[in-house]
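Quick notes on the structure that follows.
With one protein chain removed, the remaining protein chains of the complex are shown where they sit.
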Amino acid sequence: MSDVVDFGVSLYGFTENWINNPEYQLEDMFRELQQLGIKKFEIVGSQVFSDYPLPKQEEIDQILSLCKQYDVEPFSYGGYIDVGRYSDHDMTDQEILNEVTYELLTAHRLGCPMMRGGAVPNHLLKPVAQMAEFYNVRIGFEVHAPSKPGDANIQETLAAIKETGSSHLGFVPDFGCFITKPNPLMVERYLSLGADKALIDFIVANRHTGFNEDTMSEKIKSMGGGDAELYAISELFGFLSFAESADLEGFKSLLPYSLYFHAKFYHIGEDCVETTIPYKELLTMIAESDFSGTIMTEYEGHCFYLNDASEQIERHLKMEKEILSSLAA
Amino acid sequence: MSDVVDFGVSLYGFTENWINNPEYQLEDMFRELQQLGIKKFEIVGSQVFSDYPLPKQEEIDQILSLCKQYDVEPFSYGGYIDVGRYSDHDMTDQEILNEVTYELLTAHRLGCPMMRGGAVPNHLLKPVAQMAEFYNVRIGFEVHAPSKPGDANIQETLAAIKETGSSHLGFVPDFGCFITKPNPLMVERYLSLGADKALIDFIVANRHTGFNEDTMSEKIKSMGGGDAELYAISELFGFLSFAESADLEGFKSLLPYSLYFHAKFYHIGEDCVETTIPYKELLTMIAESDFSGTIMTEYEGHCFYLNDASEQIERHLKMEKEILSSLAA
Amino acid sequence: MPTKLMRLGFDDRILSNKHFQPIALNDNTVGFNLGVYLNYYRGVAISCIDKLELSVNGKSVPEHFICVVINEKKFTVAQLKDLYSEFWGIRNKIDLEVYNGGLPPGEHDIELTLELRNPYMRFAPRVYGMFDSSAHKTMTLAQEVKTL
Partner (left out) sequence: MPTKLMRLGFDDRILSNKHFQPIALNDNTVGFNLGVYLNYYRGVAISCIDKLELSVNGKSVPEHFICVVINEKKFTVAQLKDLYSEFWGIRNKIDLEVYNGGLPPGEHDIELTLELRNPYMRFAPRVYGMFDSSAHKTMTLAQEVKTL
């Protein structure tokens, strides 16, 4: 098993409990990490803080004190750029730069060496790189479904990052980009909402035959589909999109500029095998590359409102370790 | 001495210490009240709170707990209506009504039966009266120099208050209205700033011979006056204005609608006699009226940056009691 | 989850049963309180509220009856758009104080329309993904009174 790769867990994986259970605290998450033998974690500011983008010192202090207690450490700060925060205008370039600075400051106060950055226009990457260097926090721009690494805009960002010449900018590829079919749990859910199996099969089979969300919706309506099928379409053409095939070539192009990875997953069975994402290929490429760093487990099963993060994350870590061990063998 | 009149002290009198001495706390003020044998006090929200118009519960609780400890009680809440809070518009009627409601709420939370109200347009007095009745906090509009009770606008407000038919609206006459000459301390101060005695005498003598701030400034410049004299003019035509004669007739018209009084003063000598305000006449009129309630000592010597509030307030209370006793005798 | 008005399934928490309470002032019932949480996975600035409407027992509540309480500060519905410096944390409740004179004890049909900009999901200039924190449920007015 590669000794230049280690594992972290994003606290985002505990979303279901965090949102639905007022008793569940950050301390409980840290306890879970400790039990999993995990030190590094990602923390999403807008999810955990009462003030954002700049949490009060009291909130920061509380987290740092808990980290000490549970022997865990903030590794990456999940930032956004809330360009739509103002009701009367999109953030200007200067406002975006300020916002990036606020996020870097929070990452710095938490002691995170890394930050997941939001959408920053390419023409601002030079000053953003400079700011990241001042703070010594490296910013990785997330590549997230329905985007994939080979997309023109991602490749343009790659070129712009290269142009800065800065070691402090890069990517955080989210493995959700490489999903090639809907998770069985998703299909089950559509059916439970009253969707017709044949129509869902049609949507899945024709996700990449030329339809877009609107034309597919029209088509399915003409075939007798209703709300449940339209809901499925909006997800499958949206944030739960899946690719025709995993863009591994694209991934290769991002590898030298990847700061860490969001090892995204929705569900893993008892056999500890993820069936919709080519984990083996992805981890092999990482192990064979020059990458040294952290693979951040990012569980998102809570989008099906499952409250099984601990079990799922444990399976995921086990799967990753098995794959990497088998490569080393 | 009238047994239907009692005395309170406005915490505003401790401004000098409150602003300049970070060690000085509300607790110190309450201790001073206790030493003076005073229970009732006025508290100015925008001066004491970190949040305004709606202080956090923590701030309210802290005050109420101190009151218990020092056996004092909030009597009147010094509200304002910050109609200029918004940078892009003057408060609308609806916003003013909301603001009055916020102030009433704070008065209510503090347990104040009275509130000093800010400028509310006469056409809003009916809904304001209704709100004051809901909260059971009586609102007294302050009549403050350079206004005097007989002024047309004050008399219009009086008529509008009468028209509401509400027992919950009235006035808080501020005795600063009845100043008939500048306080000797003020003149001393202008001279210390470099003003010419003859020019100051001219300004004082001609305060009511037809000049306004602008024409007096021109005149004094033509007579060789400079910054110090212009400064004196701006004060003597502004918030430190004095009247040609005390408008006691006007005061009489407000008396039946006075909820309590701001017994304003700037300086009292060792003999415990205030020399610029007709205290004897004012207190006599109050004692001979149907008024029963509170005379609120409002020291404002801090506008000369004197840090002698305790001594001055003690002298003031002594003076008031002596006058009222002499009347009863 | 339509991208146009994304609706997560944290619905049940939107309207807090515990905080659906009468509001009393000097022993008179003057209105009722509605505690509201976001149906989302993260918090947003209050300025992201795009639409806030309320119906009670099928009747629309006039906007000027509603006072929005956030971080111990009070605002009108019209002011919400300005409040980019007030954050609505995902675990923080805001309160709608409705000064309608109160509701009789018992069950009421509460329909909240609450739509927010998803501030990091920009599709085009001034076009954002939205998320839906609306809720419609029959609730029983709590016994415990919120006193002003």
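Order as written gives the chain letters A, B and C; numbering starts at 1 within each chain.
Assume a residue touches a chain if its C-beta (ideal position, glycine included) is under 8 Å from a C-beta of that chain, and two chains touch if they have at least 3 such contacts.
Being a predicted model, the structure only gives us computed values, none of them experimental.
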| item | value |
| --- | --- |
| For the chain not depicted, the shown chains it touches | A, B, C |
| Among B:34, B:180, B:234 or B:310, residue touching the chain not depicted | B:234 |
| Touch with the omitted chain, as defined above, among A:5, A:64, A:105 or A:191 | A:105 |
| Omitted-chain contact residue, chosen from C:86, C:111 or C:132 | C:86 |
| Touching residues (missing chain, whole complex) on chain A | 51, 54, 56-57, 94-95, 98, 102, 105, 108-109, 134-136 |
| Missing-chain contacts mapped onto chain C | 73, 75, 82-86 |
| For chain B, the residues touching the chain missing from this view | 15, 18-20, 22, 44, 46-47, 49-52, 80-90, 118-119, 213, 230-231, 234-235, 238-240, 302, 305 |
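Definition applied: only the chains that are shown with their structure count from here on.
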| item | value |
| --- | --- |
| Chain at the geometric heart of the assembly (C-alpha centres) | C |
| Longest centre-to-centre distance from chain B, chain (CA-based) | A |
| B-C or A-C, whichever has more C-beta pairs in contact | A-C |
| Computed distance of Cα centres, chain B from chain A, in Å | 61 |
| Cα-centroid distance, chain B relative to chain C, in whole angstrom | 41 |
| Separation of chain A from chain C, taking each centre as the mean of its C-alpha atoms, in whole Å | 30 |
| Of all residues in chain C, the ones touching two or more other chains | none |
| Interface hub residues of chain B, defined as touching at least two other chains | none |
